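Note that one protein chain of the assembly has been removed; the remaining protein chains are unaltered in position.
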Amino acid sequence: MAEGYYDYPVVKRPVWTWEVPAYFWLGGLAGGAYLTAALAQNFGSADDRRAAGGGYYVAAAALVPCAPLLIADLGRPDRFHHMLRIFKPLSPMNLGAWTLTSFTPVAFARAASHAASTGLLRGPLGALARLVPTRLAELAGVVLGLTLAGYSGVLLAATNIPLWAKSKLLGGLFMASALASGSAAVTLQAGRRAVPDATLHRLAMIESAASAGEMAILTGYLVQSKKAARPLTTGRFAMPFWLGAVGAGMLLPLLLHRVAGRRHGRALRSLTSAAAICTIGGSLALRWTIFEAGKESAEDQGASFDLARG
Amino acid sequence: MIDAYKRMMNIEEPPAPKTAKGFFTDTSLCIGCKACEVACKQWNQLPADGFAITGNSYDNTGHLGATTWRHVQFIEQAKANGSGQEQRWLMMSDVCKHCANAACLEACPTGALVRTEYGTVYVQQDICNGCGFCVPACPFGVIDRTPKTGHFEAGTAHKCTLCYDRLKDDMTPACAKSCPTASIQFGDVEELRTRARHRLGELHARGESKARLYGMPEGKEAAEVGPLHAFFLLLDEPQKYNLPEVPRLPRKTMTERYGWSAAVGIGFALVGALVLGRRG
Amino acid sequence: MAVEQAGGQGLGPIGRLGMAPQPMSRESLEKKPRIRDADKAVPSVCPYCAVGCSQLVYVKDRRIIDIEGNPDSPINEGTLCPKGASTYQYLVNPNRVTTVRYRAPHSDHWEDRPLDWAMDRIATLIKETREASFVERTPEGKLVNQTTAIATLGGATMDIEENYLIKKLFSGGLGVVSIENQARI
Partner (left out) sequence: MGSNMAENHPVGFRWPMKAKERGATLIHVDPRFSRTSALADLYVPIRAGSDIAFLGGLINHVLTHDKWFKDYVVAYTNASSIVSDDYVDAEDNGGLFSGYDPKSSSYDNASWAYAGPAQEAKEDASTHSGHGMEGTSPAKHRPARDETLQDPRSVFQILKRHYARYTPQMVERVCGTPQSLFLQVAEILAQNSGRDRTSAICYAVGWTQQSYGAQIIRAAGILQLLLGNIGRPGGGIMALRGHASIQGSTDVPTLFDLLPGYLPHPAAFKSDDTLERYMRESAVRGGYWSNLPKFMVSLLKAWYGDAATAENEFGYQWIPKLTGDHSHISTSAAMADGKVKGFVVFGQNPANGSAHAGLQRKALTQLDWMVAIDLYETETAAFWYAAPEGWKPADVKTEVFLLPTAGPPEKDGTFTNTQRLLQFHDKAVDPPGDARSDLWYVYHLGRRLKELYSGSTNPRDQGLLNLTWDYLPERPDPEWRIKDEPSDEKVLMEVNGYTVADRRQVPDFEHLKADGSTACGVWIYSGVFPAPGKNMARRRTRTPENYVEPAWGFAWPGNRRILYNRASADPAGQPWSERKKYVWWDATAGKWIGKDVPDFPAKKAPATPAKEKGTGIDLHSGSDPFTLKADGRGWLFAPSGLKDGPLPTHYEPLESPVSNALYERQDSPVAKRFPRKDNAISPPGDPRYPYIVTTYRVTEQYTSGVMSRWNSWLSELMPEMFAEISPELAQEKGIANLDWITVSTPRNQIECKALVTRRMRPFPHDGKLIHTVGLPYHWGYKGLVKGAMANDLVALSEEPNVYIQEDKAMTCNLRKGRSR
């Protein structure tokens, strides 16, 4: 016997579709990649800088589908510009829209300036790109990129869907996942170029740190969510969540990195690339399963009552 | 430039505030006739939601939605072999609560959801772009988005407008006007609250010990979402009517969640800097 | 306006960005009830049960745009039940029959016919049936001037004037005795 009114849900099922987790994933990846690249620029060796510089390209590339995905999910895509009708940071959705809008040109500019600095971009475009104030773009990009990577979990948490809202850690979890996938993307592209093993090791280490952090936060998230996590941990999303997001997305890369830690050359490259692909895929799986399971969670009357108990 | 932006974004100066209007839904007077549901659909020209029996007493509506802005619940309470006197059939016309702190309004990125001059919460149909964020934000499951392909205002968020159009001409909202037994009362929120307190006293004096108000400033349900401009007199605990004990306002915990997110970001940056800097 | 009414209690300066001041749209500013510029509001009576709720039928450009309870009525004081509140759709409904439909004997389909033709045909049928079945006297010789081969049924949702003419025509004019309505059901 239901505690409430028959077995009707207390809250509404979100209307969003696959575009939203895809966008969260790509946006996070972009932010993570940008940050990793920027970290390398500022703290890394010349090899690191060269290797991680591709992160700017990754960030720019990942941002390309973001706006279309976001717009596609709107009920009225023709009114996408209303997202910028007001500036209202209270609304994570509004904040995200402004962030995406400002981060995209910054990331492209930084990528262009990087391309110009490596000689990839020549001619008048290259000259133009060289005008980009690198430091400023980097700073702005890092702040914006981190915001983009970090707001999505908060956005979901800023609802009354038990699976999303119960724990305090969804924002952190998505941030960690974004950074893991972003750094993994940097590792992945670096592995395809001639970079020293040491750089790859360092990148892998950063990625591992993100994955390990993600793992820890996920544990906290699940513990905090209690019964509200059931649609994720049991039921039809349990398999993709445990095997995909957790197994293949976190544990496997950690394991691969551990193995790769003692390897060099081709083996290292293969292992880090495999780990990076797993991390990136896992990041998508995490977003997707939590997103979809959230819809089921919306129908959980008891969890809603739990969430709203004084 | 600013004017062009305002034109493109459909930005106008809001009207000056007036006295707050709201609903007091007294479920002890509800006869479950559903006139409110139909009057609402008629006035707002909302389509039907489909034709299927639920088996849940006489409620074939189920819940509020994008095209159902009043919903009458039917709660059957009876024991086996109980006498007719112990039997209760509670009826309650549910509606958007028009919260003082409205989660939907706070979530809205476009400013489509606004607080009107009457203190009500209203979705501006020419602004809403159907982002859908208000839908899971509402702690009461009220607001919903219509399908992107549909006959009625496709793809935007909808809920009770408290008949914003009628308020402009000092008309009573359609549901309250139709209600044959004054279970739905419309008026100045302050006055309705006074009336509600008085009514509760009356019912308690009559022995209706389970009667309570839901959505008053002094109620614990107002802790986060604030007092409700559409509030209720219930004859049982709120959960029986699918109303949360303390409806959550997501914003209340948002800073904390941002904090964790930021901490992870900064932590990562530090770790990254450390890892890279060690050799650099 | 009190803070409580405006909502957004406990918002800091950043939180208030975009919330106050909060812009509106042109449509919102111009919002008005559709009956504001109705051509007329015609008093009517609900067609459903016998409580006799008074209604106001709002008309614009010769079309009904809204039907609501009449607040002046001492019976319903502006209220209506769900059926009364749905009267608009009872009248403005694509499923309404608006042409004369005719089905010939043994035919498997309706066909639309002109109103005049149908009226002539029905009058002829009534006459034929009456002629064929009229009884002036019973076998015992009592003058009865009746026919039992034609019957009418209805209408309790019709006006008294209509009922009066039915009775007058079919009973006083044609000698039909089985004139009945819902009151018998």
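Couple of notes before you dig in:
Each chain carries a letter (A, B and C) given by its place in the written order, and its residues are counted from 1.
Assume contacts are C-beta pairs under 8 Å (C-beta built on N, C-alpha and C of every residue); 3 or more make two chains touch, one makes a residue touch a chain.
Note that the structure is a prediction, hence the values are computed from the model and not measured.
In terms of the touch definition stated at the top, the absent chain reaches B, C within the entire complex.
Remark: the omitted chain is touched by one listed residue; of B:Glu12, B:Asp49, B:Asp236 or B:Glu256 this is B:Asp49. The missing chain lies against chain C, touching residues 40, 42-55, 57, 59, 62-64, 67, 72-77, 79-84, 86-87, 89-91, 93, 95-110, 115, 118-127, 129, 132-136, 138, 142-185.
Listed by residue number, the positions of chain B touching the unshown chain are 29, 31-35, 37-38, 41-42, 47-53, 55, 57-58, 60-61, 76, 78-80, 82-85, 87-91, 180-182.
Just so it is clear, only the chains that are shown with their structure count from here on.
The touch graph of these protein chains is complete, with an edge between every pair of chains.
When chain pairs are compared by their number of contacting C-beta pairs, A-B comes first. Distance from the chain A centre to the chain C centre is 60 Å, each centre being the mean of its Cα atoms. Distance between chain A and chain B, defined via averaged C-alpha coordinates, is recorded as 33 Å.
In chain C, the residues that touch at least two other chains are 11, 15, 18-19, 22-23.
Within chain B, residues 10-11, 106, 111-112, 127, 251 each touch two or more of the remaining chains.
On the chain B side of its complex with chain C, the touching residues are 10-15, 17, 20, 33-35, 37-39, 42-43, 99-102, 105-106, 111-112, 114-116, 119, 121-122, 124-127, 163-166, 168-169, 171-172, 174, 177-180, 189, 217, 226-227, 229, 251. The touching residues of chain A, counted against chain C in their complex, run 85-91, 94.
Those residues of chain A whose C-beta lies close enough to touch chain B in the complex are 3-6, 8-16, 35-36, 39-40, 42-45, 48, 73-86, 88, 90-94, 96-97, 142, 146, 149-151, 153-155, 157-161, 164-165, 168-172, 174-176, 179, 183, 198, 202, 205-206, 209-210, 213, 217, 294, 298, 301, 304-305, 307-310.
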